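The complex is shown incomplete by one protein chain, all other protein chains being positioned as in the whole.
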Amino acid sequence: MDKNYYKVNDGMLWEAPDDENDVIWRFKGNPLFDFNKEKRFWHICNSAVAIVGGKYIGVFRCETPDGRPYLYIGKSADGVKWDIDDKAIKFVWKDTGEEFEFDHCYDPRLIKVEDKYFMVFCGHEDSPSIYIATTEDFEKFILYPRCFLPCNRNGVLFPEKFDGKYYMLNRPFSGNGSKDGEIWLSESADLEFWGHHRKVINKFDNGKNYWERIKIGPGPAPIKTDEGWLLIYHGVQSTCNGLCYSMGACLLDLKDPSKVLYKAKRYLISPSEPYECVGFTPNVMFPCAALVDSKGHITVYYGAADVNMGICFTTVDKLLKFVKEYD
Amino acid sequence: MDKNYYKVNDGMLWEAPDDENDVIWRFKGNPLFDFNKEKRFWHICNSAVAIVGGKYIGVFRCETPDGRPYLYIGKSADGVKWDIDDKAIKFVWKDTGEEFEFDHCYDPRLIKVEDKYFMVFCGHEDSPSIYIATTEDFEKFILYPRCFLPCNRNGVLFPEKFDGKYYMLNRPFSGNGSKDGEIWLSESADLEFWGHHRKVINKFDNGKNYWERIKIGPGPAPIKTDEGWLLIYHGVQSTCNGLCYSMGACLLDLKDPSKVLYKAKRYLISPSEPYECVGFTPNVMFPCAALVDSKGHITVYYGAADVNMGICFTTVDKLLKFVKEYD
Amino acid sequence: MDKNYYKVNDGMLWEAPDDENDVIWRFKGNPLFDFNKEKRFWHICNSAVAIVGGKYIGVFRCETPDGRPYLYIGKSADGVKWDIDDKAIKFVWKDTGEEFEFDHCYDPRLIKVEDKYFMVFCGHEDSPSIYIATTEDFEKFILYPRCFLPCNRNGVLFPEKFDGKYYMLNRPFSGNGSKDGEIWLSESADLEFWGHHRKVINKFDNGKNYWERIKIGPGPAPIKTDEGWLLIYHGVQSTCNGLCYSMGACLLDLKDPSKVLYKAKRYLISPSEPYECVGFTPNVMFPCAALVDSKGHITVYYGAADVNMGICFTTVDKLLKFVKEYD
Amino acid sequence: MDKNYYKVNDGMLWEAPDDENDVIWRFKGNPLFDFNKEKRFWHICNSAVAIVGGKYIGVFRCETPDGRPYLYIGKSADGVKWDIDDKAIKFVWKDTGEEFEFDHCYDPRLIKVEDKYFMVFCGHEDSPSIYIATTEDFEKFILYPRCFLPCNRNGVLFPEKFDGKYYMLNRPFSGNGSKDGEIWLSESADLEFWGHHRKVINKFDNGKNYWERIKIGPGPAPIKTDEGWLLIYHGVQSTCNGLCYSMGACLLDLKDPSKVLYKAKRYLISPSEPYECVGFTPNVMFPCAALVDSKGHITVYYGAADVNMGICFTTVDKLLKFVKEYD
Amino acid sequence: MDKNYYKVNDGMLWEAPDDENDVIWRFKGNPLFDFNKEKRFWHICNSAVAIVGGKYIGVFRCETPDGRPYLYIGKSADGVKWDIDDKAIKFVWKDTGEEFEFDHCYDPRLIKVEDKYFMVFCGHEDSPSIYIATTEDFEKFILYPRCFLPCNRNGVLFPEKFDGKYYMLNRPFSGNGSKDGEIWLSESADLEFWGHHRKVINKFDNGKNYWERIKIGPGPAPIKTDEGWLLIYHGVQSTCNGLCYSMGACLLDLKDPSKVLYKAKRYLISPSEPYECVGFTPNVMFPCAALVDSKGHITVYYGAADVNMGICFTTVDKLLKFVKEYD
Partner (left out) sequence: MDKNYYKVNDGMLWEAPDDENDVIWRFKGNPLFDFNKEKRFWHICNSAVAIVGGKYIGVFRCETPDGRPYLYIGKSADGVKWDIDDKAIKFVWKDTGEEFEFDHCYDPRLIKVEDKYFMVFCGHEDSPSIYIATTEDFEKFILYPRCFLPCNRNGVLFPEKFDGKYYMLNRPFSGNGSKDGEIWLSESADLEFWGHHRKVINKFDNGKNYWERIKIGPGPAPIKTDEGWLLIYHGVQSTCNGLCYSMGACLLDLKDPSKVLYKAKRYLISPSEPYECVGFTPNVMFPCAALVDSKGHITVYYGAADVNMGICFTTVDKLLKFVKEYD
């Protein structure tokens, strides 16, 4: 089957919805990878994508057949068909210039802050922590010291600084029985020393939003709009047979992103397609990247069932309306 | 696809089996809901259905996109295509006449006792308990005080009184490690004060019926036959990847329904179709309603994978033979 | 050692405090039992005591050396030295007159309601439930059907009826992870059929009273005062090495005991003596009985470390002042 | 659909791969059983197969509709279409000649040692243990006393003796938190008294092979090659929604099979087809039998999702290359 | 304090009871060790003692201040004051003669079988298993291969062979949720290859003996009497604050020790002294050795609270009467 039903809009993959009232809708070419052909990897999921110099580039969470998740560079002309490197990313410590290899690492986000690309991801030396790496050529990744003490598995920078400081949304993991899995904001002038941590987004809103009852965590880099920062995040519910990861959305204040202006009580989209409901971890949609074009079209890349990648589409206007209407 | 392969029998939806030897068989139009069109709800499952004045009426467990389960009235001409209300049921306290809204509620059963319709369901004020509501018009539901102390999630009334008392089958939840999840019988003269609780149906029969090893709970209202009360119930087995809910059947004594006359050692039907095996909670068939016509045809409505609704068919004769043959 | 340092006041054992400012203080003859002499039982704890016809009578939770807890009658001239029967209590079902023996039973309370003595306790047929028995001679105990569905381990009647109904405080056990272990109120006209259940006393007061963070349950029968019903209850905190049971107090409305007038944020007394901190279950004070004389002296009997019995003293005035001062 | 696309090779079912570079590939006729027709059983999975006298014979783990797993003889002309007996296997104790019925039993392996067929399987008298039975006619199974103290769920004999001793690979279950789920080797001269137990294959290789992080266990009987014993085994990874069972391979020393010559770090094949990812226990491939013909073709029978059976193919040469290349 | 209140009887330490009716009574010199003086060890507990050539010799479970349990030889003139070696026992493999050191080892029993001393204990190479060592001089211990697959923590040989076979009582550990912690009997002709395992003593007797509800395990070597083998064992109950280890007794058939002739429903003795109720693991009496003199006096050594050692006394006649009376 030739996947030519999509079109590229302003250089960005985008498809209009079948139903104009839809808030968010899936790409008809989902899922992206065919493992019958792509036998090098067990799973490809939860990956970051950017358009750099008019070309698609991605950092993919690939699990080699030994089951180890690591990060690989992929390139694409259209955002759908990807050439993924045979070798994993190489990291070089910022302070010493020495190469470094994690035990394993995963769940990257790519953010351009002031013309520089940063990748935020979860790396394991021994415990899971958030790391930042920067790159100019998507070949060499300069690695900053781990941002936080363990444990923290999800982090994403804002695309702009605030008062000269980098801001990072993140999800500290504080153990079962604690107020685990909510979204915090941390600041740093230099990406090395972090502080002024405060929780900014609560899950569950004190007992109503069951779809995000267990935990929430930041997804793609927040999208700047006139009305605030649009944040797409993952929210998790439990059943007697495991967890279900959906996507949600909220709007943070432009100047003080620790203020939540609107937060939709309902999920934005939830697993229902076979490639989302069946797989290594059933019932997972895990967004890691969102591209936006000049017309406000949004293309979201998400991991599906911890096995594959999917794409869904929305627009800035639709999301703004959504977070207000269901706040 | 036009779902016109079924026929309505005596005003009740029913399909004959492809194989005459089948004890129970699925409706070819399963599952009932298409969420691509019905976007108002996340899931519709575990719901009660009745034919009132020749028309189908149902009380549906719908989860709105915030993930909250609540009860909604639905109407149907054929029992397959349903118009579900936009707004949830309103409850009015029987004693004060004040309106009341649960934190959330679910898993209703509808029972007609002496020309009056009762709904039994699980409601959460803070902990899960069984509540009864009665209605004349399926618009206003008069709510009785909670029947039992927490926790109890499944209850169903008998369609007749015994010695002037209402009888309710129910499944107290008594915590992990206890003899959790078996079927009890409780009595009340007024639906408000309950007592004479005793366990009437044991799970697992001391180590043989693995399909119901974890817990069992009452399903639709018992069906009166010449030989006794036919009870369809859910039975649960565990695997290393979660729980599996199947249906079972037994026959209770006509005059003293605390006596089990026959109980089939084997399940009646177990999840095998994609819409039962894949979804929010994989591997779930959860029966909440059973309609019977004058010829003894039975139409069972059941929740599928905590996402959708299915229908299966059987007959009184087949069930009676089944519970005796496999006792 | 001759335990003659106490005195009997108005027929009731009572000792004045060493320090007049004390709210509650221990009996100098604690603990009550010497197992080097009393070898018939493994433990004697959590027992009920009353003065009937000027003489002390008690129902003791005794664990025979097979480890099985059951109830035994004890008699005493002074409330300190007890003669405990060799044989356990015999129960007779109220409806059939047949004898009945529980698998095991424990934690009794004795309450006189309108000149009739009732014992409320936890009995196991298969799961733990609350039972009521009544007696005229403390030899034959007439047993009512189990009050509630499982699980419930602590219940106590009010000494008076309200609008012709018996009121029972109780602690439903609703499983780990639920809002477990708070005090509910239930009503019955006949002690057989119960309803109108509502939670009346919350633990922890939303995050401040750490000593009662895990669960709370009713202790002795509420004490009637001009200002309301004084309730002594147990409250439980957890440490990394287990649980700690202390005593607390609150005041319920005279006419509507579902209203809490005052509830002391602090514990009344907490384990600190060796016989409370060391034993089968370390760090336990579990009050089951409170005697009151005409002067408002109060003598509380409590289980110590699930091994032995202790006594402590207070007065109505001191408790009233306590619940108001620390509300 | 007529399943005639396979061919029988040298009397053994075998299909060439579509892609010559494939190491292992699935049978196009998977899965083997159609439960719409085969209604006698709930599940058929994890079963042993042999070619005896040119005909296919199998011992199947069948779960009857009461959910009880037991062993049944099946016969087949082609290894694909099977006639399974109505009645389960009968066991006869070797020492007394008395018949014996397990509470339940499952997961058989068939091994021919010195012209005698042995079945090794997991049986429950009360706890799960490994048992051996021998048969001449596949009708009467002579049962040896349980080999090990509980718990042990997977065992397989080598097809040859070593220094006059039988060798058994097995997987002791030693409880959560221990070094659970690794492959041990035990010896016996008489199949009754076992000793010289030692662990021979470690899971996870100290933190790299995530696909086998949780536990590993022996699969089919080791295949003798010039270079050593080829062992196909199962390896298990966990996700937040349960476990995933894949297959792995290693090569043991011909003379001293406690020496691992090569062990592939990566899995050999992992669940990806619907019948492996959806079912009673999603994401399970559990190999129990491997047939080899004179040309080194290998036909592996495996349980799929604890529901059905699948077949996959490989060759001795491919496996030898695989374990060396990825060691 | 001079501990001279005891007397040595027939070369064996023994004290008569204060009360002739006592079945078992504690040594007045308990506990044995004074850690203010004996600073080399953190704890000394659960140890084996024998009288060899008229002199006391013991194998002590000592935990050095790094917390590691290992075995040390101790010598004593009176069974009370012990000289414990500075260095731990050295093991030499029986087959190779090579020295071996366990990761750690503990809970020894000493048994003389046909004029040869054997020590049975729990050793960890990686998982806990039962090992046997034999010694002639209590200096060099010849180590047999591990007897069973993991996990097993308690084993003791019978002092005699049966039909030429060694018999070992042991307690396989089969994981939480299984029928864990009961006493099995295994046989071996050569102490290397073991089989014919069967469970011989059930805990809890189907729901009555709460003191041994959680698990039971064999204690000292069975004592031969005219009427059968007297076995002292440990039985464990749980509370909400942990476990309580008591001692129990039963009588096994002289010729077929898999037959239980009598088993007392009640415990023999249970922790009540401060050194048993307070310490590293509160509420533990763990018997590992029992000496018997010609008059049938019995001296039991037991570990107290996982910290220290205690002694208690009984007689063969008293134990025989006890197991019959309370069966």
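Letters are used for the chains, namely A, B, C, D and E, taken in the order the chains are written, and counting of residues starts over at 1 for each.
Please note the rule applied: contacts are C-beta pairs under 8 Å (C-beta built on N, C-alpha and C of every residue); 3 or more make two chains touch, one makes a residue touch a chain.
Everything numeric here is computed off the predicted structure, so don't read it as measured data.
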#### Entry: Residue of A:K39, A:K55, A:K116 or A:H196 touching the missing chain in the full complex
A:H196
#### Entry: Of A:S76, A:N170 or A:N209, the residue in touch with the unshown chain
A:N170
### Query
With respect to the chain omitted from the figure, which of E:G11, E:P159, E:G242 or E:G296 is a touching residue?
E:G242
### Chain not shown: contacting residue from C:K140, C:K161 or C:R266
C:R266
#### Entry: Touch residues of chain C, complete complex, unshown partner
207-213, 237, 239-242, 244, 265-267, 270, 272, 274, 277-278, 282-283, 326
### Query
So that we can see where the missing chain sits, which residues of chain E does it touch?
35, 42, 63-69, 103-104, 241-243, 278-283, 306
## Note on the structure
Where chain A meets the left-out chain, the residues are 126-129, 145-152, 170, 172-176, 178-179, 184, 186-189, 192-197, 199
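Rule of thumb we're sticking to: only the chains that are shown with their structure count from here on.
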### Task
If you line up contacts by residue number, which pair in B-C, A-D or D-E shares over half of them with A-B? Let me know.
A-D
#### Entry: Between chain A and chain C, centroid-to-centroid distance (C-alpha), Å
56
### Task
Any chance you could list the residues of chain B touching two or more other chains?
241-242, 278, 282-283
### Category of the chain touch graph - line, ring, star, complete, other
other
